[in-house]
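Missing here is one protein chain; the remaining ones are kept as they sit in the complex.
Then we have subunit A:
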Amino acid sequence: MTLDATVRLDDRAVDVSLSVADGETLALLGPNGAGKSSVLAALAGLVRPDAGHVTLDGRVLAGDTWVPAHDRDIALLAQDARLFPHLSVLDNVAFGPRARGAGRRGARATGERWLAEVGITAYAHRRPHELSGGQQQRVAVARALATEPRVLLVDEPLSALDVEAAPDVRDLLRRVLADRTAVVVTHDVVDAALLADRVAVMEHGRVVDEGPAARVLGRPRSDFGARFAGLNLVRGVAESGALRMPDGRLLHGLAEEREDPPVPIHDGARLTAVVAPTAVGVHLTHPHGSPRNALTATVTDLEPHGHLVRVRTDTLTADITPGAAAELGLRRGSAVVLSVKATEVHLHVTGTDL
């Protein structure tokens, strides 16, 4: 089965096309406010798109006709668990099967099976508010899956959880998403990497990059994707196997073959270089030895990044230790020299107009 959708939502300035193959998990990755959740609502049938279509396995859900949410076989896992507060945990999970015509006994049996699946059996007869956030989210997973949906939509399921609970639920999701047709909305690159087969990066209501998860996350082509993964993205033009940056300087690197067999990079091709910030060294003068790339730059910002300091400059971003930052006496406006080994610069052909 395949989910195929084009969704235009005028008031959210969203216009995206998505396609999810049978058993595939697509991550919709993007910053907050990019309209990701609105796309899910449109797929679920909770919001009527201003234009576009939604087709599931050949059946038109939106477009020429309108199939209401309860008739779509598409389940939605929201950011918060949203368990019905007036029903027991078990009745929450049995709600879907009941709604789809199962008898009380059958629905409860299904509910118990799914509660066992997510490891919440002991709490079956509690009220939702007696459970922790992580347990509630597990019940929500069970409740969504108990309806045997053809497509599972997941909206930032970990964002409302504390740090301890998130890994558990992520593992559970990874397990249940493994062979399911699903769309997962997230702003967390880790979630996208661990849960999705394919990733679509969404920015300002548009899909700006799409492809296999490994490619999109490892070598992002959108500005957002790179910032996201903390990677430097430098666009330019190919020249003698290196990248000529817009300011005229050359960046030497290694070509990442997208094609198999590899296609040589022709001069003039549009290139994108991807450089991990941890691969960038920061110096006050030109370093000894001979890094292929030594670029003068001006520090524009310093910010904490985990246990490192992220040094933003007018060219590349570098992650260095706080000790190194102190030793260099860096501050905004400092003139520095950035060094990167050519082996750490990954060049991708991004232009179709070779």
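Some observations on this one:
Throughout what follows, contacts are C-beta pairs under 8 Å (C-beta built on N, C-alpha and C of every residue); 3 or more make two chains touch, one makes a residue touch a chain; residues count from 1.
Note that contacts and distances are computed from a predicted model.
Looking at the choices "tRNA uridine 5-carboxymethylaminomethyl modification enzyme MnmG", "Succinate dehydrogenase and fumarate reductase iron-sulfur protein", "Imidazole glycerol phosphate synthase subunit HisF" or "Molybdenum transport system permease", the name in the UniProt record of the chain not drawn here is "Molybdenum transport system permease". Only one of A:Ala27, A:Ala62 or A:Ala144 touches the chain withheld from this view, namely A:Ala144.
Taking the complete complex into account, A:Ile74 is the one of A:Ile74, A:Ala192 or A:Leu295 that touches the chain left out.
Mapped onto subunit A, the footprint of the missing chain covers residues 44-46, 68-76, 78, 82, 84-86, 95-96, 99-100, 127, 129, 143-144, 147, 153.
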